[in-house]
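With one protein chain removed, the remaining protein chains of the complex are shown where they sit.
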Amino acid sequence: MENTLSKKTKNVLTVVAIALFLILVYIGDITISPGSSWKMMITVIEKGSIFALVAASMNLLNGFTGLFSLGQAGFMLIGAYTYAIFTIPAKSHNAVYQYFDGGLIKWSLVEILEDKIGIVGHYIGMLIPMIGAGLLVAVIAFLIGIPVLRLKSDYLAIATLGFAEILRAFFQWNTLGPVTNGSNVLRKYATYDNAIFPVVVSGICIAIILLLINSTYGRAFRAIRDDEIAAEAMGVNLFKHKEMSFVISSFFAGISGALLAMFQTTINATPFNTVMTYEILLIVVIGGIGSITGSIIGAFLFTAASEWWLRGLDAGSWLGINSSLMRPGFRKVVFAILIMLVVLFYAQGIMGSREFSWDSFLAWIKGRPEAIKTWPARRKAKAAAKKEARATKAAARAKAKAAKDEGEAKKASGEKLFTALPVSDEVMVFGKEGK
Amino acid sequence: MINTWLPYILAGIAVGGQYALIAIGYTMVYGILRLINFAHGDVFMWAGLIMVYLVTILPIWASIIVVIIFAILLGTSIEKVAYRPLRSAPRMSIMISAIGVSYLLQNFALYITGGLTKTYPTIKWLQKSVKIGSASTKMVTVITPILTIVLVVLLVLLIQKTKIGMAMRAVSRDFETSSLMGIDINRVITVTFVIGCGLAAIGSVLYFSNYTGIQPMSGAMPGLKAFVAAVFGGIGSVPGAVVGAFIIGVCENLIKGAGWTTFSDAFTFVLLIIILMVKPTGLFGEKNIDKV
Partner (left out) sequence: MKKFSVLMLTLLLAMSMLAGCGGGGKSGGWDPEGDTIKIGVFEPASGDNGPGGKQETLGVEYANSLQPTVNVGGKDYNVELVIVDNESDNAKAVTAAQSLVSQNVSVVLGSYGSGVSIAASDVFKDANIPAIGISCTNPQVTEDCEQYFRICFLDPFQGSVLANIAHDNGAKKAYCLSKLGDDYSVGLANYFAEAFKELGGEVVEEQFPDKNSDFTSYVANAKKAGCDVFFSPTSIEAAALIIDQADAQALGMPILAGDTWDSNVITNAAKGKNVDITVTTFYPEGNSPDFDNGIKAWLEENADKKTNNGGNTDIAAVTALGYDAYNVAIEAIKAADSGDPAAILEALPSLNLKEGMVCGEVKFNDVGDAEKTEVFVKKCNTEKGAWDLLKVQVAE
């Protein structure tokens, strides 16, 4: 291709872009005053990057390995709780675990390490429980995976959904109160103080996911997705690879759970329900199943739209439009309709299964003026094609009707069309599954 | 002993019958389309919600009829709009579409109700208190299992004896071949949705007469439980779904009675996972089903 940039240029471009973005986020978070409407953008970036991570982890499973799992919210729940439990400062334990005599664990990893090695210890004290949260989730996912991953598509989906619900009840169980605080919120645990933290952590995690996808393992995952039997025939150990994808995906879901806990500053188990999983799934779908870039874009769009841009729809005026239709709840209706439109008419999502690259990005930019110029012509062509299709369909229908009438006429005249097959008289109403 | 547990068993049988009416919709749609119709629970919720609004303008008996028609129209149009165009798409897409429809129905209900719980209209006869042994309960508790069984017998007769029933069995066996044999697949699927949603509407009348609050999420849990019931009984089998629903209903209430209230919902899923592990074909399912 004539327009390809050299590898070096691309690398320079990427590094510059990342640095610029990080600096912007960092400075933005420091300088933007809380009362500014731009503050909302920082919030969206924080939450968006957390959901980008969990969406990417779900995509690894659903999009790249073809395992339709709906357990993501449950895994986030474990991650969030694990992180929070080990970072609540000792002096706050009595206030947080007020119904459980200060709880069982009366120390905080953050504090212990901070005492030993100062401010570095503070951050290490945050990172250890965060990674620990991921590891714990991975272990639990490993155990769940052994029985569950033998199931196929919809059965896997419903079983993982079930596990998430069981986990939720478990964490709210009063008997575990001294550790999980039962039904009450956990709060006062260590949180980050600049929006750059979740962005960097999510970024590193997603980078690892990308590296994995492009490794031999990633190719094995895709082979399983495309054709299990063929993959097995080629020597891919199905169970081992499925389990691996499941465990890795859950690990990152756990990390994003820990990040979400930090973002929210308080957590309890109730919001980690099926609706949350569905929202993550919809992010993946909007971005494109099988594209990590898509999941990232999807996460930011989803968060910004639902938390920020469309909020006016609830309040009665949006983009200067006032309507009595706009009352609380309208935002969610509009949002749900948008999602259905994507699912039905734009099934490949924003990115399909492509990833971002400088070449295609530049080509896309270059193509814009031309595309805009030719738009009316293309639209006309499309309309014409549609019309033709309709005509063909109508003709086919007419033909079919004629054939049917002919058959009816024959039938009426007593001609036998075909002989009936014997019907079995078993009690089963619906029997074996076909192809 | 029996007196202590009687109220739980009665409640379990009643709620089991209501789950059964929803579960039939899941099992039939799954039998034919191989699709977990996630929106089915929400159709059920909408049937309840529409009833609340209808009784203000119509007498109760007329409202019930309109509610059934409404649920049928809603269900079949969901199939036409959201499932039919994706029939040749991968299985995951059509499930995502189902989840999307469910999300839309819930949010639309949220908008219409403004987030307020609506109280289901009182159907005097159903809500009358009756005494069975030492337990007192609502009339609907007694009616539900009877009505459920009658409807299921009728349904099984329909499937076994009529031409459309034969077509349904054929399609559930082999989708492609039956279309080659001249069966109008679309018609069969529409009929499946008509039956499923009609029964869900009847179920909603019984369910909400017993538990009178309706809010946008009211359909989600009963829907999931009914699906588990369908899997438990062996998906694709109508009698299986009914038996599964009764078992789940009774167990759930006994568990609450035993003091494990925190886990009453979780139990359903534990049961599901055990069944999938041990006997993936369910109680009445045939072998060789391509599930595992």
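When the chains are written out, they are named A and B in that same order, and each has its own residue count from 1.
Quick note on the criterion: a residue touches a chain if its C-beta (ideal position, glycine included) is under 8 Å from a C-beta of that chain, and two chains touch if they have at least 3 such contacts.
Since this is a predicted model, take the numbers as computed values, not measurements.
Undergrad: Of A:I131, A:V185 or A:L338, which residue touches the hidden chain?
TA: That would be A:V185, which touches the missing chain.
Undergrad: Just checking the interface: what residues of chain A touch the absent partner chain?
TA: Residues of chain A in touch with the missing chain: 10-11, 13-15, 17-18, 20-22, 24-25, 32-41, 43-45, 47-49, 52, 92, 95, 98-99, 169, 172, 174, 182-185, 187-188, 191, 199, 203-204, 206-207, 210-211, 214, 260, 263-271, 273, 276, 292-293, 296-297, 300-301, 304, 307-309, 311, 314-315, 328-329, 355-357.
Undergrad: Suppose we count only contacts with the excluded chain; which residues of chain B make the list?
TA: Touch set of chain B with respect to the missing chain: 4, 7-8, 11, 15, 110, 114-117, 119, 127, 129, 135-138, 210-213, 215, 217-218, 220-221, 253, 256-257, 259, 261-262, 264-266.
As a convention for this text, only the chains that are shown with their structure count from here on.
Undergrad: Which integer distance in Å separates the CA centroid of chain A from that of chain B?
TA: Inter-chain centre distance comes to 29 Å.
Undergrad: Which bits of chain A are touching chain B when the two form their complex?
TA: 62, 66, 68, 147-148, 150-155, 157-159, 161-163, 165-166, 168-170, 172-174, 274, 278, 281-282, 285, 289, 327-330, 332-333, 335-337, 339-340, 343-344, 347, 423, 425, 427-435
Undergrad: Would you pull the chain B residues touching chain A in the complex into a rising list?
TA: Within the complex, chain B touches chain A at residues 27-28, 31-32, 34-36, 81-82, 85-86, 89, 91-93, 95-97, 99-104, 107-108, 110-112, 114-115, 156, 159-160, 166, 168-169, 172-177, 220, 224, 227-228, 231, 236-239, 262-263, 265-266, 268-270, 272-273, 276-277, 280, 284, 286, 288-292.
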